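A single protein chain has been removed from this complex, and every other one stays in its place.
Chain nomenclature is as follows: A, B and C, assigned in order of appearance, with residue numbering initiated at 1 for each chain independently.
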Amino acid sequence: MSTFGTLFRVTTFGESHCAGVGCIVDGVPPLMALTEADIQPQLSRRRPGQSALTTKRDEKDLVRIMSGTEHGVTLGTPIGLTVPNEDMRPGDYGSMSDIPRPSHADYTYQYKYGTKTSSGGGRASARETIGRVAAGAIAEKFLRLRYGVEIVAWVSSIGDIEMKEDVVDTITRERVDSHPTRCPDAAVADQMTALVQECRNAEDSVGGVVSCVIRNSPVGLGEPCFDKLQATLAHAMMSIPATKGFEIGSGFRGTTQRGSAHNDMFVRKGDRLGTVTNNSGGVQGGISNGEPIVLRVAFKPPATIGKEQATVTYDGTSAVLAAKGRHDPCVVPRAIPIVEAMAALALAE
Amino acid sequence: MSTFGTLFRVTTFGESHCAGVGCIVDGVPPLMALTEADIQPQLSRRRPGQSALTTKRDEKDLVRIMSGTEHGVTLGTPIGLTVPNEDMRPGDYGSMSDIPRPSHADYTYQYKYGTKTSSGGGRASARETIGRVAAGAIAEKFLRLRYGVEIVAWVSSIGDIEMKEDVVDTITRERVDSHPTRCPDAAVADQMTALVQECRNAEDSVGGVVSCVIRNSPVGLGEPCFDKLQATLAHAMMSIPATKGFEIGSGFRGTTQRGSAHNDMFVRKGDRLGTVTNNSGGVQGGISNGEPIVLRVAFKPPATIGKEQATVTYDGTSAVLAAKGRHDPCVVPRAIPIVEAMAALALAE
Amino acid sequence: MSTFGTLFRVTTFGESHCAGVGCIVDGVPPLMALTEADIQPQLSRRRPGQSALTTKRDEKDLVRIMSGTEHGVTLGTPIGLTVPNEDMRPGDYGSMSDIPRPSHADYTYQYKYGTKTSSGGGRASARETIGRVAAGAIAEKFLRLRYGVEIVAWVSSIGDIEMKEDVVDTITRERVDSHPTRCPDAAVADQMTALVQECRNAEDSVGGVVSCVIRNSPVGLGEPCFDKLQATLAHAMMSIPATKGFEIGSGFRGTTQRGSAHNDMFVRKGDRLGTVTNNSGGVQGGISNGEPIVLRVAFKPPATIGKEQATVTYDGTSAVLAAKGRHDPCVVPRAIPIVEAMAALALAE
Partner (left out) sequence: MSTFGTLFRVTTFGESHCAGVGCIVDGVPPLMALTEADIQPQLSRRRPGQSALTTKRDEKDLVRIMSGTEHGVTLGTPIGLTVPNEDMRPGDYGSMSDIPRPSHADYTYQYKYGTKTSSGGGRASARETIGRVAAGAIAEKFLRLRYGVEIVAWVSSIGDIEMKEDVVDTITRERVDSHPTRCPDAAVADQMTALVQECRNAEDSVGGVVSCVIRNSPVGLGEPCFDKLQATLAHAMMSIPATKGFEIGSGFRGTTQRGSAHNDMFVRKGDRLGTVTNNSGGVQGGISNGEPIVLRVAFKPPATIGKEQATVTYDGTSAVLAAKGRHDPCVVPRAIPIVEAMAALALAE
């Protein structure tokens, strides 16, 4: 279903070429200042057409609060949010109607539902993420006001170009946005730009990794059993289109370590115990321990490419697909606000 | 909460040193043959004391079906399962009552609940996983009878010793169990044994990676938005104690590829379309496509080690902890049936 | 929360004086014909200003499908629905800002949320029910197309004027709508009209009972334990504003009978067993048995009345309240499509 969360809950609607997209956010506490200005910045960071690196689909993505506030303050009632679709060009996709795009949702949607939108992605379109980003902005404001939580995501690799610097304690959104790739290491970022441009020129695409830190998380979030905090975070992140992997703290690298090296020794930090190292990534026993929550999300290369692909039609006949239109050669820069939104929603739920 | 799943739902209870552990499995279809003999084998694969590689805690872990069947056939009603705890030795943990184990759940549990079992792990104990394995055995039988689903997990790395062979299409549980490490490559497995023994001798521990394949998955499982199949699988796997990472298909490695190389070209396979490669790991657009579902789960080194650790007490005083007792130097061999169980529960839900 | 249902699920938003109200309906099967014309009739039956009997607030309540359909056919994705608020007159309520209306939600909302809309009802407004009615129209269409289900509600009493005729097998919406009171017995309906007019003239209000029949329900709906069909129906109905009671089948009257008289004897009806009588109201053991599901819902007299009431302000000072504005002296005629909607949602969930 299209619902995430139990006590702080978002339900989304909308596909690529309908009248609009949006969501209902339920469980927002009353008496919190909230206007469109709290939500729009993250939507604008997500929207297409921001730079030469992304798809040229042009959308303003202006959000409207339909309910749940009065005089700029929340009422404790569900917040309805809508964003109109503007740049709909179903015609762009006509040539793909007989050939399911390899590694895209076309085939599985057709199989499961017996139908799909005439216009390609439908619910699998990146536009589905608008509702998430809008809801996440509300969750994030709540977490920031109540606990001082800070959530910052950044691009840590594109293709095999990887950033090495540890920026967990210092990274800010301003620094992330200082480069179109949203990699905070300028030298590495320039290499990434070159790689993305190369892929665009080749009508190809490339994947990448988004890292994210959640600072000032309250201690005690998460449930001991099935709803461990890392499980909820993994669920949230792996629900973003095009994700293939998730790590928290030491992740896969941690499997190669000895316990004596991997264990995070305790030390007093103010009124709580903290840890000297943070291989746990802020979560121990499924429950947040107050250290920064650090996670990484793997995004595969976008499936829709202009380059020719030898595949088959829905009925199994050999065919060559070259998807014309406005494709994103790399999604990770625009994925930044989505990862931040899902982090906020996972914490708030 | 201690519940997983919507239509096929398990709720577990029990901690390390109470009267017993168990679960209720709701949503099992009626008229399926089911006795304890369907459940016990996976519990026995999970139980401690199986080999020199694991903890010496000795438990038979005999399961009893309390309800939901009659004459060996399911009724469609909830199935209550109980497993008594036998080898309870709270005394073993006495020395740790003042010092939270680094990277274990002691501190976060104490903070969140204001209490914890006198005996260490409590709900964070590996015994909590018994209910999952029992429920998973039922889910797996249902999936096998209804769809022919086969689920096999194996150890693909311990520490930095990694198995290279691709066994996705051929691996069986018999082959997995042919070596105590549950790594199906005998030469690599011997190296792993040596490494685990070395850690045990050093009163230290080491992590590893469990791989898992789900063959014959029906096409169409998973929901387009928040409950994509990879999200549900990630949630399931990251809820297993000691997990730090999750990958499906190409995982983090896939982020370095071009779309033209990563995309899985379609080809006719019987009455459905299949793919030539399987970088998608059996899931496209969040929905299973009929190819083998392939995933990997990272387990950190166990936190409880005999080796001395310089840490602090609950009140922040410097202390040295050397956890006496029966510790597992490496959990991945015993994690095999747990990963299989969570895979079955994620598919059945 | 503002969500109802598990597999067929509606989430609503909106209060009396925000930009609009609406809902998201998730779980609607794909390939079902659906346009605004399927939804608008029930909204129009619910809207204020239909007759001299109801509130004079004037709203067109025109619904727009935002997503989930293409070319008039469902996609299997969430259906977003919006209805703008037009006739907002916050000024009408100014005088009530210090005095909570007796038996209304003002006090409990203020206590629970620490705020309320400046305009009276807020989320407790009857406008909240628009989303339910819209979602219910979709659920009803699905049930009608799939199973031939017919749902008809009617007014069976207002005040102490009660209709006696048994219309369970024959009643139609056309007959219900043939009189403004929506009581299908014309003579009784005229008495009801007189009573409502008398209450309106006295600036007072009066309650009533809505009866509802669900014909052609499939056999087997409902769960044995906590989610018995009568429990889900009771939940659905008692969530409608102003409800005080629920009955299914023989209801409270059945408590006075002997088992030998109350039991519904079985008889063959086509390919299933049916019953001679229907004291069970179509549900046995919590599961539908194929007979008509018959239920009754009690609505109290509306709390907002123009007549003077001796009460106290929020801070406990004695005060006299005479609520000016456009009040409904009796809600049951307009409650008809709401009861029908909740019946459809309870069956579809």
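Note that contacts are C-beta pairs under 8 Å (C-beta built on N, C-alpha and C of every residue); 3 or more make two chains touch, one makes a residue touch a chain.
Since we're looking at a predicted model, the values are computed, not measured.
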For this session: Sort through B:Gly27, B:Pro241 or B:Gly306 and give me the one touching the missing partner chain.
Result: B:Gly27
Exercise. Taking the entire complex into account, which one of C:Pro102, C:Pro180 or C:Pro292 touches the absent chain?
Worked result: C:Pro102
Seminar exercise, completed: Residues of chain B touching the missing chain are 1-3, 9, 11-15, 17-24, 26-27, 30-31, 64-71, 73, 75-80, 82, 112-118, 122-123
Problem set entry | Residues from chain C at the interface with the omitted partner, ascending | 1-4, 12, 100, 102-109, 111-112, 123-124, 128, 157, 159-160, 199, 202, 204-209, 219-220, 222-228, 230-239, 241, 243-252, 254-260, 262-268, 272-273, 275, 279-281, 284-289, 296, 298-305, 307, 309-312, 314, 316
Seminar exercise, completed: Hidden partner sits against chain A at residues 6, 77-78, 224-225
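One rule holds in what follows: only the chains that are shown with their structure count from here on.
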Exercise. Chain A-chain C contact: same residues or different, taking over half shared as same?
Worked result: same
Problem set entry | Gap in Å, rounded to a whole number, between the CA centres of chain C and chain B | 47
Problem set entry | Whole-Å gap separating chain A and chain C, where each centre is the average of the chain's CA atoms | 39
Exercise. What are the residue numbers in chain A that touch two or more other chains?
Worked result: 1-3, 12, 112, 123
